[in-house]
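Of the protein chains in this complex, one is absent; all others appear in place.
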Amino acid sequence: MAETDIILSVQGLTTEFSGDRGDVRVLDDVSFDVGRGRIVGVVGESGSGKSMTALSLMGLVPQPQGRVSARSITLDGQEISRLGPSAMRRIRGRDIAMVFQEPMTSLNPVRRVWEQVGEPLAIHHGLGRRAIRARVLEMFELVGIPEPKTRLDAYPHQLSGGLRQRAMIAMGLICEPKLLIADEPTTALDVTTQSQILRLMRDLRDRVGTSIILITHDLGIIAEMCDEVNVMYAGQLVEQGEVFALFDQPAHPYTRGLLASIPRATEPRAGRRMPSIPGMVPNLAKLPPGCRFNPRCGEVMPVCLRRDPGLTAAGTGSGPGHTARCWLHSPNGGTA
Amino acid sequence: MTSPSAPLPADAIEALEEASFLRDTVRAFRKNRMAMVGLAFVLLLVLGAVFAPWISPHDPYRVALDEQLLPASTTYWLGTDNFGRDVLTRILYGARISLVVGIVPSLISLMIGTMMGILSGYLGGRTDFVVMRLADMMIAFPSLLLAMVVMYTLGANLLNIFIALALVGWASVARVVRSQTLALREKEFIEAARANGTARITVMLRHIFPNVVPTLIVLFTLAIPEAIMWESSLSFLGVGVQPPEASWGLLVAKGKEYMFQAPAVAIAPGVAILLTVLAFNFIGDGLRDALDPSMKD
Amino acid sequence: MLMFALRRILVSIPVLIGITLILFIMLNVVPGDPVALMMKEHASADVIERVRQQMHLDDPLLTRYLSFLWDALHGDLGKSIKLNRPVTDLILKAFPNTLMLAVSAALVSWIVGIPVGILSAVRRDSFLDRFFMGFSLLGVSMPIFWSALLLQYVFAMKLRLLPVSGFYGWQYMILPAIVLGWSSAGVIARLMRSSLLEVMRLDYIRTARAKGLRETGVITRHALKNALIPVVTIMAIQVAGLLSGAVITEAIFSIPGVGRITISAISSRDMPLLQGAVLFATVLVILGNLVADILYSVLDPRIRAQMRKEA
Amino acid sequence: ENMLRVSYSEDPKTADVQMTTDAYTLPLNIFDRLVESETTGPGQSALVPGLAESWEVSEDGLTYTFHLRAGVKFHDGADLTADDVVYTFDRMLNPATKALNTDILTFIAGAEERLDGAADSVSGLKALDDLTVQITLTKPYAAFLALLASPGASIYDRDFTEAAGDQFGLTPETTNGTGPFILRDYTLNDSQMLEANDDYWRGRAKLDRLLVRVVSDSETLRLLFETDELDVFDLDYAPTQTPYFYGSDQWKGQVRSGPRVGIYYYAINQLKEPFGDARVRKAFQMAIDRQTILDKNFYGKGKLEDGVMPRGLACYTPAEAIEYNPAKARELLAEAGYPDGVEINLQQVSSWSTKWSDMNQIIQAQVAEAGFKANIVTTDEAAFLAARKTGEAEAYTQVWSADFNDPDNFFYTFFSESGTKVRGYNNEDPEVFAAIEEGRGMTDPAARCKLYQDLTARIVGTDAAWVPLFSLDHSYVVQPRVKNFVVPWNGWSDMSYYKVEVE
């Protein structure tokens, strides 16, 4: 991938929260790139830091408890990790936009939909109401809202979940951002609606060329949508790679466990019991020493209990850029 | 039923976090400095009230007309009132009545309100309609007037103050509790209890009630200062605690007559009210914050 | 909306009947004779008895209550025993004053309470926040008759800016309105603050920030309306509180309002007057709630839809 | 502007003096009476002709003939006639009026019949011609003229009053008198505005206007006065301000004070044990340190009273002094069978001025020394009055000021057979009952005064049925521009402002 094709490059993103019981590091040295026009998936279980990654990029981590630091974050070549709040504000909504998980609660219940969808235009381009309305109407058509004219003046509660999520997407795209971050955009929706929304997002990428970071806990969605995948576990990236490589040759035991434990609608029932990952997601405040996955790992080695493996190339046979955070793949293996 | 023959998949569950609801609350509360100050003040006050006969420097009822309205001195730390009674002593004794007037009716209205609110919210239907109309009545009725009617009709004494304040207070408690009950009723653990054949009364007592307790605690801390204020209003109108008993409300209301001559007589008990109300407010705020997040996690 | 209002009013009829009935019974079972009271020291027992009969005071309780209801339905609240004037007249004369007092106090409490609450929330934990919250707690914890005297002393006696008491023009309303509004301003400020802080945690605020909106824009355009909703509820409840407070405020500032009529009606067992006054006060409270509901619907389209559905 | 601004703590509620027993300012200024009692000096009064230019009393003391002043006009322009006088008194006695002040007319022949509804008119009331009224009594009553000078005997206009019906006196439109002022504005619980009557028969008042405000809060009252919103500050409404005004350089020269023909007393219900025993009552009398109360609680502005009649009242002579002697009181109690003291109740009413509860608290503390364990019982006024009628009321302290300058006003009120029932059974001596009845009809002033002095000795001294405390001065503070402000002879707050001037 050529350097210029990289729209977002994140290096060493670390986010900490100070709380009642000391500091918790919810993101630990997260680095990844997003190519132009690509859909990059972030997958992981609840609490693994997916949303926090998005919020850290947007500069929306709750203050003052949260602290974000990064070696570098470049957006289309521009370094944004050291921007002040007002400079960051000018980027938000214009260069990076975000679609949130809950279309019910992410829209203001007391304001009309078109005002909310068109607000980024007012903020960043100072457009007048008529112009905004016209543009919102266009966007409504683009995201496939039926009878867009009549929906302009609706309040959020008058729309179904699917329509609300479409409106959210319209809002995200209205300033033609370089990057759209979609945080579990379909989790709250029915499967049928979900497939509509996913298809819409892919179509939009194809037509408009927006780069998308797609956050989800559903490997099915990743498989359907993404070009590249980042797997997160307990605040760290544990595996990253092209989607095919990752699904065909998962390198990290966690990824493998995940893939094994997803029930599949397409395959007949194998047996009464399903493969599962034992144990539970760790508490970030009480991480085990060494590899964070070691208590649940079936292939744990002595070194895993002592030292954290870095992200390294994921063994032989995997494509370029396929990395995993596991001693199994580290150059000197478990012997170190 | 047999216990499982083969052990089920053991899961490697880590040691649980050592925490309990109560401990969390206490910890969160203790972090709130204002709330702790409030608590300390109230504790001090309660001690002062309980031990008033032992610690107060003078007799609260002794009339010594020779020592009227003396300024503060080493004998009379806050001076004397129009009968030559030590203001500090009167305030300490007044704390007994004011605290009781603050606490007892609040408790009564909390009890009635909780009962009514839970019944109304959980049973719904006609019970709900009747209880809520009753509550509407109490709320729509200008409360000071209601209190005055009670005081006038039953006579001005401490017991009737309780009745009056409780009559005024239960309705808003009932409303809050009812809305909480309505929310709780939809919770799955209530459904689970019903699915287990748990009797309605048990559901209300063991499931609904404990879950409204945090709200009740907060309401309680806010109801106390309100009741103290109410009592002072009633005293001002001449239907509150009757002299020579001392309540802060009465002391302030009476002291007002001497505001120009000996301001301390009115200001000192006023400050006592102020500090107490502040203290309870701080405690209430602290409790609300302390109780709230643990409800969510 | 009209239907909704109508419905609300109809629903409150049993409340009104209940209140008057409770009052009626309470004031009748207790000792005390309005006539004896009215005639004070000089009247002989015979005279009192005669008057009692003329006033139908010796009829059975229920008969009297029903005839009260019947007359009330016809717009006739009877004649005050003590004041000898038609109750409707008395109240219609006094009511505007009380209303004026309550409304101006409410205005004070909103005009002060809401901005103070907002500022405190925005500058959370700052000195300003502490100061404002302290000030509003002061309002909440000062007896009305105390703050009244304080303000009278400072503004009327020392600074000579405002009149001490009476009710002969708008300047006269300022001090009573502040006195009465202060405590509810405190309540509103505190509620506004916590409500705004609560709203600021919600998802759609994050959405608004994600658009690049400034913090002021986030608050004014997104948070405020939502945060006002619980405040409006409290405002409605406070109407009742304002009326109660008005009793004392009127007495201190010599305002010829319903509160003073009511007090004397209670102590003189003047049933017709008391019934009338309480009836009016209750109606006011009910209207206050109605206004709050309407405000609600202005603020929140979901409630608007709900109301349309209900009506 | 030539306006006097005064204040009262309560609304008068009506100008119709037949319908009120406690608010006389409006009647005193709006109406006139046949006879007026004029203040001649501090605590002194004289009966002077009012609407009646002259009058004659028959030998037997039963028939009074009044000659009305010619040319007196009501505010609406109507002429005063004898018929108006007859009408006024008949209205009071007409049961349909539900008048409250009927006591002052019950001596008139036929009054009782009229009151009972047995007659349509009062036989003892006659208009002999346009300007002559004849009133016949059933039996001689020495104080009848004084009664006619009391506010309750104010004269109304027949046509106007009949038309106004029961709304008479409630609004400017329904009020009409002959007096020096005309009611122009009446806002309930706020104020009444009176304007000088240009055609007043005694000549126009010096004031153009009189503003009477209702101010119930005593601190507000003081602030109003000090910010020059009021011209007269009545210390009765704010007794705690006494030291301030007496001590203030600015104000002490502006204090106007006069004695009050009124007495503070304790009424003791003899039906309630232990007060059935005269020794206990005597002990109670002696256990109260009245001088200290007077000095400390009332700033010494008054005098101790030892009888039924306060100083200033006709026939007053100092009675035998009541000694303050707790030790002796204790002995008396022991004699009465309470060597370890006895529990008693003192009653007070929640809506009364706090001065009563103050007094009770002081007295509670004082009598404790003599062995009385006094409980203070508080009720509201309605309950108190009801209890007093049925004899359930406890001992209570109050003040009585003269309605008219005659001992009967005190003796009959408290110690007559009918009076004691109303007052809460504070006397049960049949001989006293008889003597009071007799005194009412006595025509020899000296003998009559002797009777009352003897009665005093019996009631207060022997029987200890009454605990006289003291009579207080009535003090006002007036703004420097107020002239001719005279405290009325009886010390009332209600007074005529006819002669007052402002600069």
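The chains carry the letters A, B, C and D, assigned in the order they are written, with residues numbered from 1 in each.
FYI, contacts are C-beta pairs under 8 Å (C-beta built on N, C-alpha and C of every residue); 3 or more make two chains touch, one makes a residue touch a chain.
FYI, contacts and distances are computed from a predicted model.
Asks: Out of "ABC-type quaternary amine transporter", "Peptide/nickel transport system ATP-binding protein", "Multisubunit potassium/proton antiporter, PhaC subunit" or "Phosphoribosylformylglycinamidine synthase subunit PurS", which one is the UniProt protein name for the chain not included here?
Replies: Spelling it out: the chain absent from the display is recorded in UniProt as "Peptide/nickel transport system ATP-binding protein".
Asks: Please pick, from A:V136, A:L219, A:A234 or A:A251, the residue that touches the omitted chain in the full complex.
Replies: A:L219
Asks: Touch as defined at the start, partner being the missing chain; which of A:S9, A:T53 or A:Q194 qualifies?
Replies: Residue touching the absent chain, from the options given: A:Q194.
Asks: Which of these, A:R71, A:K149, A:R264 or A:R306, touches the one chain of the complex that we don't see?
Replies: In the complete complex, the chain left out is touched by residue A:R264.
Asks: Mind listing the subunit B residues that contact the chain we can't see here?
Replies: Counting only subunit B, the missing chain is touched by 1-5, 7-11, 13, 16-17, 19-21, 187-189, 191-199, 202, 206-207, 210-211, 213, 294-295, 297.
Asks: Over the whole complex, note the residues of subunit A touching the chain we left out.
Replies: Its contact residues with the unshown chain are 45-46, 160-163, 190-196, 198-199, 217-226, 243-244, 247, 257-259, 261-270, 272-278, 280-281, 296.
In this section, only the chains that are shown with their structure count from here on.
Asks: Enumerate, in label order, the chains that touch subunit A and subunit B alike.
Replies: Looking at subunit B and subunit A together, the chains touching each of them are C.
Asks: Greatest Cα-centroid separation from subunit C: which chain?
Replies: Most distant chain from subunit C: A.
Asks: Just give me the whole-number Å value for how far the CA centre of subunit B lies from that of subunit C.
Replies: 23
Asks: Distance-wise, how many Å sit between the C-alpha centres of subunit B and subunit D, to the nearest whole number?
Replies: Those two chain centres are 48 Å apart.
Asks: Touching two or more other chains, which residues of subunit B qualify?
Replies: 152, 256, 259 - these are the residues of subunit B that touch more than one other chain.
Asks: If a residue has to touch 2 or more other chains to count, which residues of subunit A qualify?
Replies: None at all.
Asks: Considering the complex alone, what residue numbers of subunit A touch subunit C?
Replies: Those residues of subunit A that touch subunit C are 58, 60, 89-94, 97-98, 100, 102, 105-111, 116, 119-120, 123-124, 155, 157-158, 168, 171.
Asks: Could you pull out which subunit C residues touch subunit B in their complex?
Replies: Per the touch definition, subunit C meets subunit B at residues 12, 14-15, 18-19, 22-23, 26-27, 29-30, 32, 137-138, 140-146, 149, 237, 240-241, 243-245, 247-248, 251, 262-263, 266-267, 274, 278, 281-282, 285-286.
Asks: Subunit A touches which residues of subunit C in the complex?
Replies: Those residues of subunit C that touch subunit A are 202-204, 206-214, 217, 221-222, 225-226, 299-302, 305.
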